[in-house]
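Every protein chain except one is present and positioned as in the full complex.
Coming up: subunit A.
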């Protein structure tokens, strides 16, 4: 087995009496898409937050590229190569699409403390931003104010910003949400190719997308991983069927 790019070991997190993560261990290997599925309230979002650094686990460790990042801040993990997309779009709504994507380039370059040259006249920044927007299909909307984007376009912009970071790992929190059937299909095709650039930890509700994309699936129920395996194994797993997929079969 090749070494995991991203790995959690025995993560535990409690909010009062509520255990939202119980010994969660998952790993992400190079070139794969690892989907985390589970019913609402299973602790998927809290898991993502712990991986990205927005919440501190009570116990357990997180490794990124073999380094222990458990105590690193959100921004330090981002600089270490972790790119996250948000479930609820976190974008600068008053700014243009282009500016939002440029923020990714500025962040990734580590040169944010430049006060004088207009960032949008920097050809190097522009070429990377335009390439990223082109790839997610937002090139035509580059000049639009972000608040004018449809819900689906905002998801695309989230992904475009992640692309500008040229990360080692993608952590995507429901990138399909609100995309509609057609958009969802396009995004599925796009993510399919993206796994070869950097592996993707995917939290997603859209089961068609998950089954089409995932190399491995982990099922999270009440904070515990109740099953982990290939698509076929998960589909066949009786515990999963009872807890989660029952209504689908």
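As a convention for this text, a residue touches a chain if its C-beta (ideal position, glycine included) is under 8 Å from a C-beta of that chain, and two chains touch if they have at least 3 such contacts; residues count from 1.
The rule we apply is simple: contacts and distances are computed from a predicted model.
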Listed names "Ligase-associated DNA damage response endonuclease PdeM", "Carbon monoxide dehydrogenase", "Cytochrome-c oxidase" or "Branched-chain amino acid ABC transporter permease", with the criterion being the UniProt name of the chain not displayed: "Branched-chain amino acid ABC transporter permease"
Contact residue for the chain not shown (choose from A:108, A:200 or A:219): A:108
Touch with the omitted chain, as defined above, among A:12, A:119 or A:231: A:119
Option from A:6, A:64 or A:91 whose C-beta touches the chain left out: A:91
Contacting the left-out chain in the complete assembly, out of A:7, A:32, A:99 or A:204: A:99
Residues of subunit A in contact with the chain not shown: 52, 54, 73-76, 78-79, 83-84, 86, 90-96, 99-100, 102-104, 106-108, 110-120, 122, 143, 145, 161, 165
